[in-house]
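For this view, one protein chain was removed and the others were kept in their places.
All chains are identified by letter, namely A and B, in their written order; residue positions are counted from 1 within each chain.
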Amino acid sequence: MIRLERASLRYGDILGLSPTSFELPDGGGITGLLGPNGAGKSSLIQLLSGLLPPSGGEVGIFGESPFRNPAVLTRIGLVPEGDRFPVGLNGTRWLRMMGELSGLTGSALDESIQRALVAVGMETRAQLGFSSMSKGMRQRIRMAQALLHDPDLLILDEPFNGLDPEARLNLMELMRNLALGGKRIIVSSHILGEVAQLTDRILLLFRGRLLAEGSVAEIRELLDRHPVELRIASEAARQVARWAVEQDELVALRMEDGAAVLAVRNPRDFLPRLQDAVVTGQLPLRALDPLDLNLDAVFQYLTKDHA
Amino acid sequence: MSTHAIPTPFQTLSAVARGYLPRVMQARGWVLAALPVLPIGLFLALTTILKVQGERIPPALYLSAFHVVLAKFMLPIMALVAAPAGIREDIEQRTIPLMLARPSTIWMLPFGKGVLWFGWGALWLVVACAGLLALGSSPEAFFYQAAALVLTYWAVLAFMSLLGLVFKRGTLWGALYLFIWDPLVRIFPGNLQRITFVHYLESIAGTRSTEVAASQLLAQEQISTPVGLAILVLIVFGLGCWALCGWKLQATPLGLAGSESEG
Partner (left out) sequence: MPIYAPSLPPRPELTDGSHPITVLTRFDLMRVIKRKVGFFIFGFIFLTILLIELIVLWGKYLINTSAGFKGFKDMANTILTQGADYQAGLIDWWLLVPLWFMMAFMVGGLISRDSLYRIRPLIYAHPVRPQDYISSKGLTAFLIPMVVMLPFALVPWGLSVAMAGASGPIWATAPLYLLPAAMVIALLMAAVTLGASAMASSPRASFGWVLGIVLGTSALGGVFTATLSNKQWMAMSPYFLVQAWPQLICRVSDPLLKWLPTLAGTLGHIALWTWIAVVRTKPSEAVL
């Protein structure tokens, strides 16, 4: 369905995306594009959505190059980043134009607009002008335009920016339902927690390079290769430290005020033993803070290695 | 799998023109309408006052209104007002990626927006020309004057839109062309006059502006182009510019940031 073969993108002298290869199979599902600002997420999205041709390599969507290719574009829905809309238009009219530009006409167009507006919860407010809409409402309209033509591939660039928590949850729910219905969704974000809640597969980008690819669990496996920091608060921090130095996984240890900070490998093996020690009263534990046992940690480790 | 038809060039044109229709009814559209109509309204008001006071109305006042006001000032200003509202506006507002990511006929997008602003401007140019009838113009002159203004507006708007797509500072180049090149070169010898818009405008209108005094030193006998040929030149030139606009947009990769990649 989606195949990149050493696809790269340059902006003049600046390399937006290094030669990148990956493949996403047919069928529904959500893929997260993760990376900090400037990692190359938008570059990749512009290649996938056919806005820009690759500077090198090949991009294949549904077996064809998407750049200026109506046969491919008719199956793609794009929600770009940013809060830009044509001045002086209202939501309904703009959606109508976007639908017509996707080949929809007559009653099919009316039904598509209605269906898309219902999906994003804007069926009663779409006739407002863009200048009268809140940022969240405009984001929903932007989502609606991408759903209008029932695309097989939905590409969303930072879709949660500016949304309140409820709208975020609604959007996540919508994306999950679409994915269950057989749509392939690619969603970019630099907030790892958002993607972790949503996706079954992530592509990790950093400084224009694809660092890692896999499911969240697979990415977490990478964690085992790197030491993870745990802060164990205890009235007997020295006792905790004594216990810790006997463990094979310990890499580093430092003492803080009323706590021991351990750096350990293979937390999956280490944590159950720590749990046993606490339960049996061997270790008086007040609090356990996994300082970096989440996707952020994966990200930090991987990017640190490549920085 | 979605199985929508790919829109034809005409469907693209229709979608864009109808989609942006409300824009001409907003501030910029009314400014565009006022540009030709207000001065003619002022002419009519002043002549009415003069008539009431029993004063003499200057002869051939409609020719001054046509050449000095409409052709020399208002038509170029109209093009400067309308052209940036075309596809250039979508590029500057960065809304163009949303259109480019659709399976529409991309080369038709500039014309789709341009034809809307052309139609609206042309309508008010004709209304302004109708006002010239009250200033003493004849129905026959009205036909040629309206045709001259509308067709020149067609060509100038297309030219300005093209400059806006080719250059970052297209408005500056367009303004320099219209307000320096055109008035200067129209009095140059022989066929050089044919590379100005005003030459064709005057050839179709059948009358000339007498204002060449600023450059008497350079002033040459002005040549004419047959009306039919002048009409053809303006139509073809306009079509050519729109075609180049379409080609430019089709061939230029425009990303989300509005910048071009190396491709």
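We take it that contacts are C-beta pairs under 8 Å (C-beta built on N, C-alpha and C of every residue); 3 or more make two chains touch, one makes a residue touch a chain.
The structure displayed is predicted, hence computed values, not measured ones.
Remark: the absent chain touches shown chains B in the intact complex.
Of the candidate positions B:L46, B:A134 or B:L229, contact with the unshown chain belongs to B:L46. Only one residue in the set B:A5, B:I77, B:I91 or B:L232 touches the chain that does not appear here, and it is B:I77.
Of the listed residues B:A5, B:V68 or B:A257, the one in contact with the hidden chain in the full complex is B:V68. Residues of chain B in contact with the chain left out of this view: 39, 42-43, 46-47, 50, 57-58, 61, 64-65, 68-69, 72-74, 76-77, 80-81, 84, 92, 169, 171-172, 175-176, 179-180, 214, 217.
Definition applied: only the chains that are shown with their structure count from here on.
Put simply, chain A touches chain B in their complex at residues 9-12, 16, 42, 45-46, 49-53, 55, 67-68, 70-76, 78, 80-82, 84-90, 93-94, 96-98, 100-105, 145, 149-152, 157.
Note for the complex: chain B touches chain A at residues 1-2, 4-7, 11-12, 14-16, 18-20, 22-23, 26, 89-90, 93-95, 97-104, 106, 250, 253-257, 259-263.
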